[in-house]
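To start, the structure under review is shown below, and the notes come after it.
The complex is shown incomplete by one protein chain, all other protein chains being positioned as in the whole.
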Amino acid sequence: MTSIILLSVFGIVNLFVGFLKSKKILLPLALLFLIVVFGVNLLGWNNTQTYFNNMLTIDNYAVAFTGIMVLTTLLILPFSQSYIDAEDENLAEYYSLLLFSLVGAIMMVAYENLIMLFIGIEILSIAMYVLAGSNKRSLRSNEAALKYFLMGSFFTGVLLFGIVLIYGATGTFDITEIGAANVMADGTMNTMFTMGLLLLVIGISFKIAAAPFHFWTPDVYEGTPTFFTTFMATVVKTAGVAAFYKLMNAAFEGSFTSWFPTVIAITVLTLVVGNIGAVIQPSVKRMLAYSSISHAGYLLMTLVAFNDLSENAIFFYSLSYAVASVMSFGVLKLVEDAREGNQSFAAFNGLGKTNPLLAFVMTVSMFSLAGIPLTAGFFGKLFVFSAVIATGNLTWLVVLAVILAAVGIYYYIKVVIAMYMQPAGENTKVPVSGFAALVLIICTILTILFGIAPGLVSNML
Amino acid sequence: MQEIVMPFNNQAMALLCLLIPLLPLIGFIVNGLGNRKLAKGMVSLIGCGTVLASFLISVYLFVDFTANGSRAYTVDFYNWISVGDMQIGFSFLIDQLTLLMMLMVTGIGFLIHLYSAGYMSHDENFGKFFAFINLFMFSMLLLVMGSNYVMMFVGWEGVGLCSYLLIGFWNKNTNYNNAAKKAFVMNRIGDLGFLLGIFLIFITFGSVSYPQVFAEAARYTGGIDSTVMIAITLLLFVGAMGKSAQIPLFTWLPDAMAGPTPVSALIHAATMVTAGIYMVLRSNVLYVLAPTTMEVIAIVGIATALLAATIGLAQNDIKKVLAYSTVSQLGYMFLALGVMAFDSSIFHVLTHAFFKALLFLGAGSVIHAMSNEQDIRYMGGLRKYLPITFLTFLIGTLAIAGIPPFAGFFSKDELLAHVWEHNKLMWGLGLLTSFMTSFYMFRLVFLTFFGTFRGTEAQKSHLHESPISMTLPLIVLAILSTIGGFLGIPAVFGENMHLLQNYLAPIYGYAQVANAAAVAPLHIEHSTEWMLMGISVAVAVVAIILAYVMYVSKKQVPAAEGTKLSPIHNLIYNKYYIDELYNAIIVRPIMWLSSIFHKVFDVVIVDGVVNGVGKFVVQSSRTLRFAQSGAIGFYILIMVVSIALILFLNFFIG
Amino acid sequence: MNQIPEIIRTVPLEYYLFFSTALFAIGVIGVLTRRNAIIIFMCVELMLNAVNVLLTALASYRGDATGQVFVFFIMAVAAAEVCVGLAIIVMIYRNIRSTDVQLLNRLKW
């Protein structure tokens, strides 16, 4: 709770600081804010508190995911260097929007009430609509914003309709009470409830970019300035999945059979679309967008497994994915800034020669995303697969995921090939700010650390 | 029944035994590493000296052995391969047979080494040559001394390797290399059979060591002609076919004449090729348990003898004639084995070693004198220029033709007598072979040494008798070829005069137990024996006269290359086109298969599937891409349809 | 004077349900068929309003205030969306002088 308040306040403070001439102070200040929030958030560990008439609960689940999201934001911010350098960018506003959207994200992992879920999603989404279109003169950015906005608000409607139907069936928005309500006995209510449940599932699936509600993802990710895409791929996705899991776990555990077929279908479709779609993308960014769809699929597998291993699996996977995404999008941002916006694989040619550090970081992140050992991504996948296999009857899903993971390696390794095995050609050294380099190194260390000693964080929940 | 004493605890004797193969190995290493650095004299000293030393030690062992009551013993050095209950020791077995072979190998080996010192003196790779023949001695000695089948196999493959190295000794010549490769590969075909035989022996008897295997075999309860025994003996015989150049694996031996002539004498006439006979003889207890196999051996033997003899009739290369004669004689030896005339077989091995080594060395002397000309059509009248060579060569020819009292007469005669008892048809064919042998050998002698010289003037001016190091071995071998036969004087000349038979009797101890009938001594009427002797000598003499009439009186010279020959002559001249046949039914299909495997199976099918999966993924991706049209309306439409579908499926299907 | 919830309850709940579902569907169809961004957005608003109607009705039938409170939340959020949405549309109009969504398909495949 404190972190929500702090973030809101800091957001506003930030806007005021934005009036200052120099933008130099903004980044350190924002980082400082986030560090404070991160610390404050940790105080909530093992200290469950509820707020607003039981509408928010800050429990370990919330603290853990808030931790991931705040940490990720912390790690993302240093890549805003190009905005600091540019005169005409409204950096303070961007930072504030990020901080505000983080508030929404925290609400999404701490909600106890569907109202809060809705509010959280909207706070997060509306901020993202703006940020997606932040490059006002770029038609691509415009288009991304419009697509995101139109589809997003459309699915807000769907989500809301679902919530309302659930409310109609159970008479409450409180997820614990929904979980306790026995609606299955009543025929009419049952239909309403199931309908609501499915619409809710669809609404959230859209937010986490699960197929077949993924169509916005590649386009929006591509059009959005990379700095914000990073945020979308990490914080938004983490919040969405955490919210999804919490919702299903608290409210719909009893109606498992009515949503399971839908969710498993969505999961399979997401895995297939994400992995297959990424294969021939000529642009790294678009490839990463598809890859983010596929990771939504892996994350959804925990939901399909739906057992006591799921929570930790989601947590570890989200963490490893978020860190790896920061690295990959971070490097992408640096590279595209240096290559006049070129996001293709060719832009990475010879990076191993010109920027060994960036190339190494990118390699580690690609391996982590691909789930190859020595990186956190490996254990992420291992825990997810474990959770699914532990159910005993879904081995086929793991086999499918394994095959698609192999497909995944196919496109991730293409980046590595471009960096190390293609000649640099015209490509010159990419300038890297100290902050960004530091962040990349921290992320790399984290990825490898969790890849060697996953026990550090794998059993927190 | 002869018990084999084991293990043997006399350290000094063990060292001596070890030294016999080890000395040539040392010679190999020294000469091999010092190929270009050592002086030629030094090389010959080391090369010949080590073999001589081995020979002397062998003699000592022999003397010691007979002095100590002729008791066989094994010498264990160390446990070579040990896996579970399989223990393969690095150990030697010393018994009558081993000693005989050792003496023969080292003795003749030494003579040929000595000969080589002269014959090869102009070769730039003199040291390498000595290294290789020393290595051969080492391998051959392991072969005969080993006390288990795996040790025999070690030597077996070792001599194959040396054969390869020596046939292709002049490795700039591709044809020679091909001949070497052919020899090695054909030997390996046989080796596979041998190896499988060893496996079956191990599985059947639980050991590969001779003492255990033989003792087990003597106690064998499966009866005569059991499937396992036939399988074992046939598999071993496949090995023998390869090494001893029997049908169908004989074609490498004539090609092997590509090697330097001493090699042909040593390896491809006197020692290595008789390894097959040694092996059968060594395993006599197994073979007496499988008379069916013996019948097969006899048939293969006589067929080989006959086939090779016919080919020999039409060959014009001095070494090729000898080569086919070797194949033919080897067939003879197997024929003897097949009719269970074990003693006659080894007797023939021994006499053949003398006279065939002699003949080859003599041929070498001729070739040496003729400046590497090997075609007898361009020789003639050489007896004036090469008197010693001529004389010794003649003795060898008389021996091989079976003219008394030369060595071949005794062994061949004894052999044929056994065959007569066994099967009259085989005897008839054997006699025919004998006739042809006599004919083509004298054809060779007459064309080479009689008549007038048909070579070039340049060759004529170079004609000379060979140096002493070459003629000395010729003389020694000629003496041996003359008197060697007296080792086995047949019963008609006196009971118990057959030294060899008496000497070797103990090695059939186990066979006696296993199948006494098979190794019962031959009792043949003296009158019959006289008759057989008479016939075979008569046949040989007729052949000589025929050859004399054709090649000396009528001065016929074989048709030059390219002349049209009668169909049968053409068939024989081209060795029945067997090489071409093998090429068509084995080599070409394998080559074809190789291409098919590689180009079709590997690249198209297996890799095609693998790449196909990749292509499928890429194609799917390409297809999936079209869904991402970029139009918001289309996106929302699909998503709405999806929503509808989900709801529909949940409410109306699920 | 009847309380508003009571008045609402004079109409059977099913009617509200059908009505708002129909309204929602009209919104969806509007979104699907129109090309003008503003009209699409209006249709989305229609969907939200359908939800609001249903929510109000349900809350009345349940006699539960939270549902009605939620309506205000939805309205507030919708207002925020309108702000952002219109701003985005205006921004696009400035760039391409049109609000036709079909003109925007640079991002694809």
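Letters A, B and C mark the chains in the order given here, with residues in each chain numbered from 1 onward.
What we mean here is this: contacts are C-beta pairs under 8 Å (C-beta built on N, C-alpha and C of every residue); 3 or more make two chains touch, one makes a residue touch a chain.
Assume contacts and distances are computed from a predicted model.
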### Omitted chain, identified by the protein name its UniProt record gives, among "Molybdopterin-synthase adenylyltransferase", "Multicomponent Na+:H+ antiporter subunit E", "Dihydroxyacetone kinase" or "NADH-quinone oxidoreductase subunit M"
"NADH-quinone oxidoreductase subunit M"
### Task
Specify the shown partners of the omitted chain in the complete complex.
A, B
### Task
Tell me which residue among A:Ala180, A:Met421 or A:Leu438 touches the hidden chain in the full complex.
A:Met421
#### Entry: Residue in contact with the excluded chain [from B:Leu166, B:Leu195 or B:Ile311]
B:Leu195
### Task
Check the options B:Thr456, B:Asn502, B:Ser595 or B:Thr623 and report the residue that touches the missing chain.
B:Ser595
### Touch residues of subunit A, complete complex, unshown partner
352, 367, 372-374, 378-379, 382, 385-386, 389-390, 392, 395, 398-399, 402-403, 405-406, 409-410, 413, 417, 420-421, 453-455, 458-459
### Message
Contact with the hidden chain only, please: which subunit B residues?
### Response
32, 35-36, 78-84, 86, 150, 153-154, 157-158, 161, 164, 168, 171-172, 174, 177-178, 180-181, 184-185, 188-189, 191-192, 195-196, 199-200, 202-203, 590-591, 593-595, 597-598, 601-602, 606-607, 610-611, 614
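Heads up, the rule we're going with is that only the chains that are shown with their structure count from here on.
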### Query
Considering only which chains touch which, how would you classify the arrangement: line, ring, star, complete or other?
complete
### Query
Cα centroid separation between subunit B and subunit C, in whole Å?
99
### Summary
Chain centres from averaged Cα atoms put subunit A and subunit B apart, in whole Å, by 77
### Summary
So subunit B residues touching two or more other chains come to 625, 628, 630, 632, 636
### Task
Quick one: which residues in subunit C touch 2 or more of the other chains?
28, 31, 40, 101, 104-108
### Message
Applying the document's contact rule, which stretches of subunit A touch subunit B when the two form their complex?
### Response
146-147, 150-151, 154-155, 158, 191, 194-195, 198-199, 202, 206, 212-213, 215-216, 218-219, 258, 261-262, 265, 273, 276-280, 407, 410
### Task
Enumerate the contact residues on subunit B facing subunit A in the complex.
614, 617-618, 620-622, 624-625, 627-628, 630, 632, 635-636, 638-639, 642-643, 646-647, 649-651, 654
### Query
Can you list the subunit C residues touching subunit B in their complex?
28, 31-32, 35, 40, 101-102, 104-109
